[in-house]
Each structure stands twice: as structure tokens, then as C-alpha cells.
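The following block contains the structure, expressed as C-alpha cells.
As you look at this complex, bear in mind that one protein chain is not there, while each of the others sits in place.
What follows is subunit A.
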């Protein structure tokens, strides 16, 4: 489902975020991505979601080389990937409900269906009571959960999460992880970047460790393990 072949990413600033990354994630697999801060976890997820392009190497998602996807097709492609952002990217002038409904509206779903699906997603993240509130009124953990609900509301084939439990208390974090597991059991391929080693170990899923690129450009990359 997701394949990285000798992928490197250098930002225009000259910062080398990924160097020679090789990775393969099968359809329906669930895996965790760890590594020190600055190791390139967010960058790696962005490359999958077509939010950025690799400097070299190829990223293959759902059998398609991301380089060959036409501009016109990228939105539809992105919609099949539910991404939870580290800085959740919610719209502050729209209610929780409207934020979560956004992907469905973009797909052009009927209003009744949108209502049903948004409620179901809110229920999954335990936020049903907050649907009319605005993001400003929410705690950091609640905002994060709204971000999760928005990412999964259209049942995407791939779910990518960047530190989804960063601001959550351990119980809630564990709940959320199990929600992801549930989505995985429904068939979604799930990749979660996380620092929370305890929790990751508990989940008994594949763990991918990203090592930080040395500035001396020595060979860095990826270690696969369990």
C-alpha cells in the first residue's frame, strides 16, 4: 500500500529531513513510526499524503508513484488519505461539527448522510456533546480528537496520524489508539508517528524507527523492527 524506495527529502532551506529511506507497508497493515524529534517523521507522512514531494527516490502509494499523479487528481487522492496533523489545522471560525463535516462536503455528500457520519465520528472520539462548540473553546486534547474525527469521517483507505495522542491523558490516549486499531480492522492501512513508547509497545504492532539524519551526510536511514 505504501512503499518508499531510496527516498530522500531536502527542504529548500537545505535541511535534509530524510535520507535514503526504504519502507514497505502492506494493505491493511498498522504500524508505528518513531524517532527523535527532527528525525523526519512528519516529513515522511507528508510525502505519503502528497503534501510534499521527495527530492529523490520514489514514493508509491496504492500502487501509484506519487510523482506521476497529475495535479488535477491530487485532491481526490488526498481524500483517500485521512491525515491527523501534529498541529491539528482546525478552522477556528467553524463549529466542531462543520470542521468534521468538511471532507464529506468536499466529496459532495448529502446533508443527512453528513450528519449521520459526523455524529458517528464524534462518538468514536467521545466528543458528541461538543459538536456545536468552536475549536477555541476546546482543550488541546479535544482539538486533537476533533482532528482525528475529521480524518476518519470519510473512512479513508489510509490513515496517517502525526502524534495523535500527544496531548491526551494515558487513558484517553489508549482509547484513541484502540480506535485506530478498530479502523485498521475495518480495512484501513494505518501509520502513526508517535513518541509514546509505552503505548506503542502495548499495541503489539510493527514499529518503524527513523534515525535522525546526520548533518555530515553519512548514511542514515531506517531500521525495521518489532
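Just so we're on the same page, a contact is a pair of C-beta atoms (placed from the backbone, for glycine too) under 8 Å apart; a residue touches a chain by one contact, two chains touch by 3 or more; residues count from 1.
Everything below uses one rule, namely that contacts and distances are computed from a predicted model.
Student: One chain isn't displayed here; going by UniProt, is it "MlaE family lipid ABC transporter permease subunit", "Ferredoxin-NADP reductase", "Cytochrome d ubiquinol oxidase subunit I" or "Cell division protein FtsX"?
Tutor: Its UniProt record gives the name "Cell division protein FtsX".
Student: Looking beyond the chains shown, say which of A:89, A:178 or A:204 touches the absent one.
Tutor: A:89
Student: Could you tell which one of A:115, A:155, A:195 or A:211 touches the chain left off the display?
Tutor: With A:115, A:155, A:195 or A:211 as choices, the missing chain is touched by A:155.
Student: Over the whole complex, note the residues of subunit A touching the chain we left out.
Tutor: Within subunit A, the residues touching the omitted chain are 1, 51-52, 61-62, 71, 74-81, 83, 85, 89-93, 102-103, 105-110, 113, 150-151, 154-158, 187-188.
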